[in-house]
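Before I ask anything, here is the structure I am working with.
Every protein chain except one is present and positioned as in the full complex.
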Amino acid sequence: MAVDGIGAPRQAVSRFREGRLWYRVKGSPLTLVGAAIALVVLFVIIAAPLLAPYPPDKISLSARLAAPSLQHVFGTDEVGRDLFSRVLFGARASCGIAFAIVILSTVIGSIIGCLSGVVGGIVDTAIMRLMDVFLALPALILAMALSAALGPSLFNAMLAVAVVRVPAYVRLARGQTLSLRNRTYVKASRSFGASPAYLLRWHILPNALSPIIVQATLDLGGTILTAAALSFIGLGAQPPTSEWGSMVSSGRNYFLDQWWYITFPGLAILISAMGFNLLGDGLRDMLDPRLGGR
Amino acid sequence: MSEPSGDVLLEISDLSLVFRTSRGPIKALNGVSLNVRAGEIVGIVGESGCGKSVTMMAATRLLPKGSAHITAGGIRLFGNDPMKLSERELQHVRGKLVSTIFQEPMNALNPTRRIGEQIVEIIRRHQRLDAKAATSKAIGLLRDMLISEPERIMQAYPFELSGGMRQRVLIAMAFSCEPKLIIADEPTTALDVTVQALILSLIKHKAASTGTAVVFISHDMAVVSQLCDRLYVLYAGRVAEAGTTASVLAAPAHPYTRALIRCLPGLVAPKQPLEQILGTLPDLLDPPAGCLFKARCREADERCKAVPPLAAIGAARRAACWRRIEETQSA
Partner (left out) sequence: MPLISTILRRLVLLVFVVAGVAVVTFTISHLIPGDPAQLIAGDKASAETLAHVRQDLGLDKPVTQQFVIYVRQLLSGDLGQSLRTRRPVAGDIALFLPATLELGITALVMAIMIGVPLGVLSAIYKDGPIDQAARVVSVAGISMPVFWFGLALILLFYVKIPILPGSGRITLGIAAPVRITGFFLVDSLVAGNMKAFWSSLYHLVLPAFVLAFANLGIITRQIRASMLDVLQEDYVRTARANGLSRSAVILRHALPNALIPSVTLLGLAFGDLLYGAVLTETIFAWPGMGSYVVSSIQTLDFPAIMGFTIVASLGYVLINLAVDLTYMMLDPQIRELG
């Protein structure tokens, strides 16, 4: 740990640049597994149309509720749609929405948090008290109420979850900003007359970024679960959209006899959430070995 | 002067120890030999990182199991090899036969339990006493440590006491089961100078009255010279010099010992400038060949490319320096 200022930012960056990153990833096979899953998920999101053997909405009443076979590796649903294709396309809705939520709340939260920290004073106090109130509430219950009020749709569910996640990022970004603001190099820059906007752009944001990115990665796993759960209780994606949570929801009527219907979409949720959780855990350990794994 | 002739409580012979780390093995100890007899006070001196604490923690097997490995040599503690003892036997040895006073009294006591509970727990672990007898014994021990109102201190939590008080509690704890040997690992380093003197005299008198042997670890030659009968000077995981305190102070044989003594105000003749030892400890990940002190030594020459043995250079005196060894041989 650099005691103060000047050397600190470069040191933080070099941790990632000088091959140390790879060295540490190699020492943690679970992080590698997480990264691999994350890459596969990204690939499926992009290449779903190329990988899927059938169009996800292609109804085939003759092949209703067919067990897994060579034609339909994950079986089919109650109107004969190929579950494998639907699970592949489901990555777009299920993980796509999670990405959107995390990006939205990260960007909004970081901007508010950094500004609050840089501006300080009464604005800062007001913002932080407001965030305290929000953080004291059960976020997911609020998200449920909010998306119910907005009307059940994937987009509204996304908005609702993103809104309730913002305060956590505000707090994180503000904490980072405050600790960076007192570093020698920021003080030096300010003594040369740099404007708050300049400080934010060149000194604060770049250095506050890595903990925020780690937090965002960790949140991805949880957000996939939340989005799927909202869809499951009917608040998120609406049929016939291919979305893992709503697939489990419709499969619920058939799961006693057709085990495959809920099994594969559920596994897809579990595995992708696990991938991002493992990756986020590993990244956090690398940035701050004191916090997690050890 | 000859060495005291009591029973040998602790004998460490030719001990080498490495710490396995992600950067490679650190050779923390390289053939350390020392012994402690009943009733004597032995000092171990050297700068931070020279292996003082490691040696004694190896003797009581308190080093982290995964990373510390003994590569050569052996330890005999009360006639047993601590490495071969079962966990249960080891617990009997610790506290009952040998106990340790650690430095930094800040966290050495459990912050969530009262002082009394912590002392009584140790007393009752090793002695057949009921709660009442153990409590009055603990109060007596605290009183011996010149703590006024020991009953009140028994009810206090560690954070309510000053550093000097906590250190006295730890000393009382170490003496609580009348061990034969106490290892005092820099017990005064974190304290004010005035408190330091008090703590030293408490240890000295308590040890004298109970006949307990003490191994006193310190980086401070002045402290050790006040307290100890004999001393070992450690440098980079090797014994540089050993002998009675009086003879070492009178005629330090190893250049490192001389440098340590010359750093001290008061021990040198007045008006002579104080010295500092130039350079730093060698890198124990990749130690240089030969005498480990040669890079910092003003008297180093060709001979120092080989490792000097720890050889006798007089009655009860040993040193690991070629110059001294040859002087002794030619004399």
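So that you can tell them apart, the chains are marked A and B in the order they are listed, and the count of residues begins at 1 in each.
Quick note on the criterion: a residue touches a chain if its C-beta (ideal position, glycine included) is under 8 Å from a C-beta of that chain, and two chains touch if they have at least 3 such contacts.
Keep in mind it's a predicted model, so treat the numbers as computed, not measured.
K.L.:
Of the residues A:I59, A:I213 or A:I233, which one touches the chain left out of the display?
P.N.:
Of the candidates A:I59, A:I213 or A:I233, A:I233 is in touch with the missing chain.
K.L.:
Return the single residue from B:N30, B:T60 or B:T244 that touches the missing chain.
P.N.:
Looking across B:N30, B:T60 or B:T244, the contact with the absent chain belongs to B:T60.
K.L.:
One chain is left out of this view; which of A:I46, A:I103 or A:A145 touches it in the full complex?
P.N.:
Answer from the full complex: A:A145 touches the omitted chain.
K.L.:
Which of A:D82, A:D124, A:E243 or A:D281 sits in contact with the chain that's absent?
P.N.:
Of all options in A:D82, A:D124, A:E243 or A:D281, contact with the hidden chain holds for A:D281.
K.L.:
Please output the residues of subunit A touching the missing chain, sorted low to high.
P.N.:
Touching the missing chain: residues 30, 129, 132-134, 136-142, 144-146, 148-151, 221-222, 225, 228-229, 232-235, 245, 248, 252, 255-256, 259, 262-263, 265-266, 269-270, 273-274, 277-278, 281, 291-294.
K.L.:
Identify the residues of subunit B touching the omitted chain, counting contacts across the whole complex.
P.N.:
Here the touching residues of subunit B are 60, 62, 87-88, 90-96, 99-100, 102, 104, 106-113, 121-122, 125-126, 157, 159-160, 170, 173-174, 176-177.
Operating definition for what follows: only the chains that are shown with their structure count from here on.
K.L.:
What is the distance in Å between the mean C-alpha positions of subunit A and subunit B?
P.N.:
54
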